[in-house]
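Notes for the one structure printed next.
Removed from the display is one protein chain of the complex; every other protein chain stays in position.
Up next, subunit A:
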C-alpha cells in the first residue's frame, strides 16, 4: 500500500510537473483519487514507445524506491523505532557501524521529518518528468544522475564512443569496435525477469538502475541512495557535514580554570602604553593652555524657538569664514494674484489705458484679472521668462557679503608724516635755466662756494656757469662727449676734473683768485713733472694711465674778445685705457677716483693729484663697476657694481660691508654728509636708502619714479635729498637724519620738480644741490640745466 501511494504520488507529480510546489494537502487528496487508472497509464506508455518502456519502467521503479524510502522514513519518525521491518534490517546490513549513530542524530531532528516526505516526493516528480521528456524526444541522456555516482569508481566501459544509442535501437548490436566488428547488445532482462527478480528481492531490485551509456545495470549502495536523497532535499550530500553545528565560544574573556594557553602574560599588559601616555600629555597640555575648557555648560536652547528665524537673515559665519547671503525670496502671492480677485483689486478701465501708454519696462508685469472659474485661467505667459530671470539673478548675485572696512577717517591709514609745507625750505620753483649746451647734459657740479656751476655734455664741452645770472663764463671744448665733471673740493685750488672718453682732464677753472690759480698751476705742474719727458701720446707698457699736459684752454663766453681770459696754462690729461664714466674726488681734494665700467680689472683707479700717481686698488672687480665714492670723513671707499655696493675699509684694506639693494642695475649713488647713510638709485625706478649702521638691506626703498633713476644727491647742509629719473622729473625728499642712534631717519617726499623734457627716453640725468642754499641743479637730456629754488 505504501508503494502504491508512493507511485500514485509520483504519477501526480508527473502530470503536474510544471507546477512549482504543490501543497501537501492537495498531494494527499490526489494520492487517493488516482489509484484506478494507474495501469491504463502504464499500458499507454508501453504502447506508445515499445522499446522505451523498459527504461520508463526502470525510472518508475526508481522513483517508487525513493518514494517508498521517504515514506518509510516518515513512518519511522512517526512511529519511533517500533516500526522496525526487514527493510530496516537491510539498512543495517549494508550500512556501516556509524550508521546507527547517524540515525540517532537524525532522530534528534524530529521537526524536520515532517517536511521530508514532501520534498522527496517533489524531487521524485522532477525526476519522473525528466523521464517523460526523454520519451517524447526519443533521446538518451548520457548524464544520468544515477550512473554519475558510479562513474567515479568504475572505468568507462563504453566502447562505441559518443554515439547516440537511438541509432541502434532496432538493431541487435549497439555499435562497432575498433576492428569494425559489431558489438552485440547485451541481453536485457525482460519484464518478467525483472518482476521475478523484484519479487525475490524487492529492495535490491529497487536499487538497481540501468546505465544506458555503458549498457549495464548498477546496484546502488545504501550510502549512494542516501546521498541522492540528501541532494534532492537540498542538503549537504555528505551525512557527516552538519551546517548547523552549535557554536562553541572557545576564546572568551572569562578566565578559564584551565586556559588553552599557558604562556605568561605579556609585558605590555601591565606596562602603561607609551602612546596612551603621549595622548594624555597632549590632553593635559591642552587643558593647561585652555584649549579645552572644562566645566563649561552649553547654554540651553529654549525649547520653543522660531523655526523661520533664519529667513532673510545672514548666518553669522560659515566654516570658511564667509558670510553667505540667502537667496532672496519671492514675494508670496496675495489677493491680486487670485484667479478671481475682489473687484477692488482689478484695474479700472482708466488704469488699464494708462498702463498701455507706458513703456514696456514701466508697465506692471502682472495685471490682476478675474475669471469665473479656475479652469478658465490661461497659462501664465511670462512664466518661462520670469523663471529664467530669477535663475539668472540668483546666478549672478554675489553669494558672499563682501566685508567692508569701515574707516571713518581714511587719514589714519596714511603714515604719520609731517606736511611738506612744514619742512621748508626745499626747491620748488624753476628760476634759472642755463642754456648753451647743444646735446644731452650728463653731469652737473657746483663749486664749493656755490658761485659757479660746472656741466658736462654730450656735445663735448664743459661749461662753467655763474649760478646767479645763468651766464656761461667758460667753455672747454673736448673732442669726446663729457660724461662727468667734478669740482676739486680743495679750498686752495681752483681745479675741476672732467671725464671725456678715455681722457680725464684736470682743468684750472680760471675763476679763482690769483693765489688759487697759482696753486692750481703748481699742482698741475707737479703732477706731470715725472712724465714730462715722455711726450708720447699712448700709455707706456706696465702703466695704468699716462699723465700729460694738455694745451687746449677754455674760452671765455660772450661778446668780449679782448679781455677773454687767456688761461695760459692748459690742464693735465690723464689718459686711461678705457672709457671713463665717472670721476669723484676725495673730500680733501688730493685723491680722485675714476670709474671705467668696461675696464674689467682696471675699472676703478685712484689717482693722487699731488704726486701724479695712479693705483689700481682692486685686482678683481665682481661685476661691472658703475660708481665709486669716497666716504666724506672716514677711510672708506664705496664701489657700486651693477648689483650691489661694496664698502671697503682703506685703512685695513678689507671689505667692510656689502650692501645689497635687491633691485635692478645701479645707476647712481650718493652719500650723506655725515657718512652714515647712502642712497642708491637703480634702473628699476627705485631709490634705496641704506643706513650703514643698520644692515646690508635698504632701510627704505623709495619707488616713485616711472622710469629708471639716473641721479641721486644729498644736500650738504639741509636735510634734503633728490633723485632724478628718465621720466624727466626730479623728486625731492626731506631726509632728516637724527644724531641719536635710536631715531630712524625721517624720509618725506616733498616735491616733484618738472622742468625738463624727455628726449630719446632720457630725462634728467644728473642732480646736484647747491652747497649753501636749498637749491637744486638738474641736468636734462633737453640740453639745458635748470635751477630750482625754494619759494
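Side notes on the structure shown:
Operating definition for what follows: a contact is a pair of C-beta atoms (placed from the backbone, for glycine too) under 8 Å apart; a residue touches a chain by one contact, two chains touch by 3 or more; residues count from 1.
The rule is simple: contacts and distances are computed from a predicted model.
Comparing "Ubiquitin-conjugating enzyme E2 2", "Exosome complex component RRP45", "SCP2 sterol-binding domain-containing protein" or "Ribosome biogenesis protein WDR12 homolog" against the UniProt entry of the hidden chain yields the protein name "Ribosome biogenesis protein WDR12 homolog". From the set A:469, A:600, A:615 or A:695, the residue in touch with the chain omitted from the display is A:469, counting the whole complex. Considering A:347, A:420, A:450 or A:749, the position touching the chain not shown turns out to be A:450 (whole complex). When the missing chain is restored to the complex, the residue among A:221, A:235, A:369 or A:431 that touches it is A:431. By the touch definition given at the top, subunit A reaches the unshown chain through residues 424-425, 431-432, 449-451, 468-471, 473, 511-515, 558-563, 565, 772-773, 775, 789-791.
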